[in-house]
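What follows is chain A.
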Amino acid sequence: MKYGLFPGCNMPAIRPDVEHAIRLTMPALGAELVDLEGYVCCPAFGTFPSMDEDAKLAVNAWNLSIGEEKGVDLMVECGSCFSSLKMGHEHICHSEAKMKRVAELLEVTGKKYEGKNTVKHITDVLYHDVGLDRIRKAAKDRYKGVHMVVQYPCHTLYPSAQVGFEETPGKPRILADLVEALGATVDHYGCEYQCCGGAGGFHRAAHEPAMEFARSKLDSIRNETKAEAIVVSCITCLMFLDKVQKDLNEADGSEKYAIPVFDYNQLLALSMGFPRDQVASIAFVDRSDFISKYTG
Partner candidate 1 sequence: MAEMQKIGVLYSNSVGGRPLNVDFKKLEKLIAGDGGSFAYYGEVPDLLVEGSEGRLAEVMKSRGLDGIVLAAGSARTLGERLPILAPGVGREQVTFVNILDHCTGAHEDAAVRERKACALVRMGLARQRVMSTIEKDKLEVFDAVAVVGAGPAGLSAASWLADRGRKVVLLESGNGLGGMASCEKDVAALISKVEASDAVEVLKEARIEEVRGNKGSFTLSIVKQGGKRVEREVGAIVVSTGLAYPPGNEEEPWISYAKLDKRRREAPGDLPENLGFIADPEVVGELVAQHAITVATGLAADHGKHSFIFMGDVPVRGESGQSNYEAALMAGVRFFRPDARGVKVEVKDAKAIVKGLDIILKQDFAITCDLIVTGERPRVSDGSRQAAEVLRLAVEDDAFLQPGNITYLPTYTTRQGVLIAGAAGTEAPTPLAMRGGRLAAIEADAILGEGTISIGAGDVEIDQAACAACLTCFRICPVGAIGVSVDRKVPRISDVDCRDCGICAAACPQRAIKNFLTPELAILEMGRACLKPAPPDGPVVLALCCARSGYAAADAAGELGLPIPENVRVARVPCAGIVSTNVIFGLLNLGVDRVMVVGCPIDNCQNKHGSNLARRWVETCRDLIANLGGDANSVSFHPIASNMPHLFAQRAAEAARRGKDDSRRPS
Partner candidate 2 sequence: MIALGENSLEMYKDVSQEEDFKFCMTCGICIAGCPASRADPPLLIRNLVRKVILGQEDDLLNDDTPWTCVTCSRCEEVCPQDVKPFEMGLAIRQWQCKNDETRLPPSLVELYKRGYTQAVDKSQELRAQVGMKDKLPTITEYPDLLEKYQKMLMQIEIIKANDYMFGG
């Protein structure tokens, strides 16, 4: 198992503790990671994909070609990076015209992309390639009996025909299964499959409705579950669900919303004994009690 780690930009720039958690846990579980020299933004949907289709596909191909040259698939944590790259890959590989156009654009760079590798989300790698058994062994049931909820990254679910890797896209379960492999109990709630609302232009263009949208999700978690943590596997979900709790508390003048948010690999890293200051040190909602309680 060898993958090209595509970190994107939010993770290395704003939440490098997540990146470190990934870099520590994945090789320990047998998934070797290599860097992708000269990689650029996926590109994010608000950038080239909103301006020009060819530019978007060319940039997708630029990133993919770095992995192809090394003979590895790209492994991505960020949902929108995954979706941009995976949909780009599908478009390029399923249309001769697009493949040709991409080749034309890449020509000046001396790179080429032939569609020999693909893109995988980190939960896909963990579930299908690493396997639950290996995770169970490594995690040692540190979170036994701890109630948690999951937030699926929409970008890994829809459109399932192009990006999906769940057996039942309408009712995903991979992330919940992964969390249960850590020994935790996953509680289910009404808004489980609802988008976090953090990506794209929604919370910038309509801050209040976006906050209310997130509130409906957090209330659903608070009222319907005994969750002590929200587990995500997308940097946008992580940053937004963390930050929005602080914003909501400030707006309300209360301390109501205080559910720690973790990236899956952060929980994994903590249970495997990696130092908390390296793998889970950046957050708005205080996570120290949770971490001390369960992983010392």
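Basis for inclusion: all candidates are chains of the complex that A comes from, given by their letters.
One rule holds in what follows: contacts are C-beta pairs under 8 Å (C-beta built on N, C-alpha and C of every residue); 3 or more make two chains touch, one makes a residue touch a chain; residues count from 1.
Predicted, not measured: the structure shown is a model, and the values here were computed from it.
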Task: Touching candidate - 1 or 2 - for chain A as found in this complex - done: 2
- [ ] Spell out the part of chain A that touches candidate 2 in their complex, as residue ranges.
- [x] 7, 9-10, 12-14, 16-17, 19-20, 23, 35-41, 43-55, 58-59, 62, 80, 83, 105-106, 108-111, 154-155, 157-160, 163, 169, 194-195, 197-202, 205-206, 208-210, 212-213, 275, 277-279, 281-282
